[in-house]
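Of the protein chains in this complex, all but one are displayed in their positions.
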Amino acid sequence: MAKFQSGKCDRLVNAMHITASVFINEDESGLHGDYDRWLEKLAPHEPVSQYRHNDTGEDNTDAHMKRQIMGREVVVAITEGQQDFGPWEQIFYGEFDGRRRKRVLIKIIGE
Amino acid sequence: MAKFQSGKCDRLVNAMHITASVFINEDESGLHGDYDRWLEKLAPHEPVSQYRHNDTGEDNTDAHMKRQIMGREVVVAITEGQQDFGPWEQIFYGEFDGRRRKRVLIKIIGE
Partner (left out) sequence: MAKFQSGKCDRLVNAMHITASVFINEDESGLHGDYDRWLEKLAPHEPVSQYRHNDTGEDNTDAHMKRQIMGREVVVAITEGQQDFGPWEQIFYGEFDGRRRKRVLIKIIGE
């Protein structure tokens, strides 16, 4: 999971991949491992034959589920150049498949 | 699940029903069936007596859960009349109850 820093103005940050998430939570490695293990319980990768989407030649259907739990996007309020964040909030990109080069879109909303 | 096309300007798309979702993922029927089966495991419809909300005369409490997992809304960036989407991203409306005529709100953000 990668961390983002940003600047000024309200902002939309979203994954451009349907097996990945942009989410806001805490920067603590134990927590990120906990997320991985928890998501694997809620949407197991194996057996890949349990998912009809995998019949198309994919084996990443579980990653489509994990992304829905963690979310596609965040909208972040910015005031005078500062993110209006609580003390522990940070923006993360979560990758649940991992086979492609990934892109994230960061879009200013308003002026 | 129904698919949406849209035009120009940043855009909020949300369900107006609390047992439905607007979400972004892939247009593949096997995946959508996988979502249905997976959501049924995480929030089973039966037995309806397991949910106190159903004591009010409803039997759709599971649909309120499914909607939270899949999300109420998406915010979509638009640049020069094009959605800033990854190659597989499409907007869907997911209905988890199905007893009412449904409405979706599409709202332009900014100009």
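Annotations for the structure displayed:
Per-chain residue numbering starts at 1, and chain names A and B are given in the order in which the chains are listed.
Going forward, a contact is a pair of C-beta atoms (placed from the backbone, for glycine too) under 8 Å apart; a residue touches a chain by one contact, two chains touch by 3 or more.
Nothing here was measured: the structure is a model prediction, and the numbers come from that model.
Even with one chain removed from view, chain A keeps its contact list with that chain: residues 10, 23-26, 28, 30-31, 33-35, 38, 42, 69-71, 74-75, 77, 84-86, 88-89, 109-110. By the touch definition given at the top, chain B reaches the unshown chain through residues 12, 14-18, 42-43, 51-56, 61, 64-65, 67-69, 71-73, 75, 103, 105, 107, 109-110.
As a convention for this text, only the chains that are shown with their structure count from here on.
Chain B is reached from chain A by a rotation of 120°, derived from superposing Cα atoms (nearest 5).
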